[in-house]
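Please read the structure below before turning to the comments.
Omission of a single protein chain aside, the complex is shown with its protein chains in their original locations.
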């Protein structure tokens, strides 16, 4: 029995509010249950120096957590003067995941930065961030297309992410904070809408797992991502 | 004529959504027009070392701006490794303003941190932050009282803040971004609900001003703060 | 009765020693009583990147305090690795105050940096710094003019600053450290020699104040600044 | 055909020189082909504050790369003032992997730090580091046991890691730098000597992969880790 | 012929103004020609953690240079966020030099920090700093003795420092900036009043030197230090 009463393969309610803020070229407030992440996409024509003049663009991400998004207040990273290892690991993952579904040459010499800021945390912030960032990116790219700045669509497919883990001996989908902090192992899967894997990352936390366990988690992830793809379609009006 | 079409002494629409996030002891999403700031109050029993054992508490604030809260993306302070002078100036002002209405001895040996994070910026973020932080603080203190952790109410009165400035030769209330960036002088006033001044700060930006100008701005600020006090009452159900 | 025995509207002795150091284009050791601040003006032809090619110059300031300028030794900011919020707030104020009396277009494409370093502190270091920095700036600009690098004088008027506050219920001028640390409210006024206000900033420290109090402080500030303007004239031989 | 001429399931030569340095309680210079990492284990009786008094110990890791371990010189992290996201990600992985095979309660109130410094890099530095760190840890723990500081052995089994990836459409084991920089996808597997998985992490780099691909990589990893386990036995004289 | 017209073994004018600032327990504005360094001694009863409870004290130093002490403005170290290698090298040298003449056990469990801040630089700032710091230290220790906080004098002898170098083939004493920037080799000697060497440090800058050259510089240093010892006696009224 899961603490939340959900079935093992049941996602939390997914919400995606496109256009939550108005200055960014694309924005989305994504919710996986009580986890809420604001994702914005900023289009800039200036590329990082190492990419200039190569005829292609770049998609990158930054991640942050408001100090009191969590149960107890965490230290503000801007005040402590550096981003934690966890923050950097997550923002690298978000960037890689989005780039996996974008044709950087078709994007042209521009950079899109996805800022993913956690307003409220209840487990799965990185997977919500990836899923919501795709919506913000989609909106920003649609704007480039409708403004005639892009001719072909550089986004090749959808990408979504979800966490899975083994909790009390059962493989479960979309862990909330209670499950996450007591799971024997947990992982994050980043999948594309055409059925492929962008990233699989499963870590033992106390209990090691075997090949069969890995496959079971991957199959749960497919169930979850399909729900997210549908929510992405609704949020972007497709 | 103001860019927004408002009358000189007209505030933008004020919104205050108490309880916007659930982990903090108090929270409020405050809006002054398009400016939106999430304020949370976190109660901690651990005081900073220099205050321990003195039989009183502390109220402090931190301020941040999401990178794309603004028209063009700004650098994330956590990534650049330090808080700007502007950020520090603002968070010091917020802390001072709140402490001016709290009896720190009545608060007992606990610290309340107000985190004010700008979700969307359109001028006046620091004044919205002070005004919304009071609501978050009020809710957190009410919780301490209803939990029987406090016997007497340490909050002595309401505090609110608003910006005023001279724009095209006219003294105007609650500047939005367009006015703020072209005002001849602008200032921020922090006032208490019993009619006193906590802080007045008026800066010439191109045009100096005289005593008469200073008084005119102060009087506009009174008009604005009275509206904010009413919104604070509504948000906290008083 | 003031701790120093001064009348409420009495400044401390003002000293201004122009040319205290020899490398800077302008320098002044300013004293307000025991407070002593070394101000130097450095003229550079390289502008910050965001100002280049706009046909105008820039005036900026940096502020520091020697570790043992104060009653007890403070941490050296260079050793702690960052400037405090107080330092940044002060140096921003100094820069704004000086720019308010300079025609940046007439200055041409050059930057003048005012370094204000507190040798000994006894209250009012930021106001002494602004007042002394004007002298250093005046000397540096006079040198540019006599070297035929400038044709028209970009300095439009004098600027001076002084602190005022309410101490034991009385409005007093030019607070020293003893008064400053026990004042109910205190503020800084930056005034121009043609009678206008550049910046007014009054903060409650324990006691709020009203419109009448604000005006009384402003009037004291006028008295003090007039004395400082006279000292500036003497120091620059005008 | 692999650039190195190896068969798809062929590891590079594994070398493990125990006791490479003399001050550390355990040390090992590990080589996977031209990749060479110096791993040292330092035993300290002082625990990090958050772990004190809980009757258990801690195992952690730090990772570094000498500036010219690589084909072109990289910036020294100590000089740039911070560890990169990559460095932090790797050292977190090493620490997690080692802790997965240690009974922290049996270790008692002491901390063991594994420092993994890359002397020469040719792909697979993090997997070599994990594999060599186990040897350093084993030696350090054996010393604690022979010094009668530990009664029961806190190390529960061996742990090893290896990279795998899809290169030119073929799943290959233990990628060197040439393969790593052109692989369609690559991953790292951390396995225990009793056949379980501690961590699986597979990332698409240009080409997404499917469930079948994931399994094929995992099976290659088992082949590689078995070879590493044998080398660990030889290096520790078991 | 030296640029300044001095004889090879001629010091610049030495000035030592004891008590230049009033908060520090000891202070001295030292001048070697146009080089001027403010040295203050701060006595604190709190020792650094690694020295507590060992029945002895500590003497340490910090060094700084005002941004416009030099011919062209240098970056403020507090603003750049770190002390340069040169600064750290110098402050380590000052601390070592002073400790060489202090009996740390006789000092008791207290720390004296010598802050040496260069007001104006014209070569030899570190040697002036050491020489002036001794005066500030002497005054602070005299105060501890007259306040009955110390029974025996922990200062065992005087210490002074001077630079020497080979300029245009001639060994010269007390290099000013012009000589320093064109000397073939230069060095700093720290000597005690009983004729011993605390530190000798001679560096080739373009021209190597031999044993004879080293000795010639050392002999010049003795001449210079004897003059400084006399000035120290005058400044401390001995």
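So that you can tell them apart, the chains are marked A, B, C, D and E in the order they are listed, and the count of residues begins at 1 in each.
In this text, contacts are C-beta pairs under 8 Å (C-beta built on N, C-alpha and C of every residue); 3 or more make two chains touch, one makes a residue touch a chain.
Just so you know, these numbers come straight off a predicted model, no measurement behind them.
Shown chains touched by the hidden one, complex as a whole: D, E. The missing chain, though absent from the display, is touched by one residue of E:22, E:92 or E:234; that residue is E:92. For the options D:83, D:131 or D:201, the residue in contact with the chain missing from this view is D:83. Between the chain not shown and the residues E:14, E:198 or E:235, the one that touches is E:198. For chain E, the list of residues touching the undisplayed chain reads 82-86, 88-89, 91-92, 96, 100, 187, 192, 195-204, 208-211, 213-215, 218.
For chain D, the residues touching the chain absent from view are 21-24, 27, 34, 36, 38, 40, 42, 44, 62, 64, 66-73, 76-79, 81-83, 87, 113, 115, 117, 119-121.
By definition in this document, only the chains that are shown with their structure count from here on.
Least step count on the touch graph, chain C to chain D: 3.
For the pair chain D and chain E, there is no chain touching both partners.
Looking across B-C, C-E or A-D, the pair that copies the A-B interface, with over half of its contact pairs the same by residue number, is C-E.
Averaged Cα coordinates give chain A a centre that lies 50 Å from the centre of chain C. Inter-chain centre distance (chain B to chain C, centres taken as mean C-alpha positions): 28 Å. Note: centroid distance chain C to chain E, computed from Cα atoms, is 32 Å.
Counting partner chains per residue, chain B shows two or more touched chains at residues 81-83.
Taken together, the touching pairs link the chains end to end in a line with two free ends.
Under the touch rule stated earlier, the contacting chain pairs are A-B, A-D, B-C, C-E.
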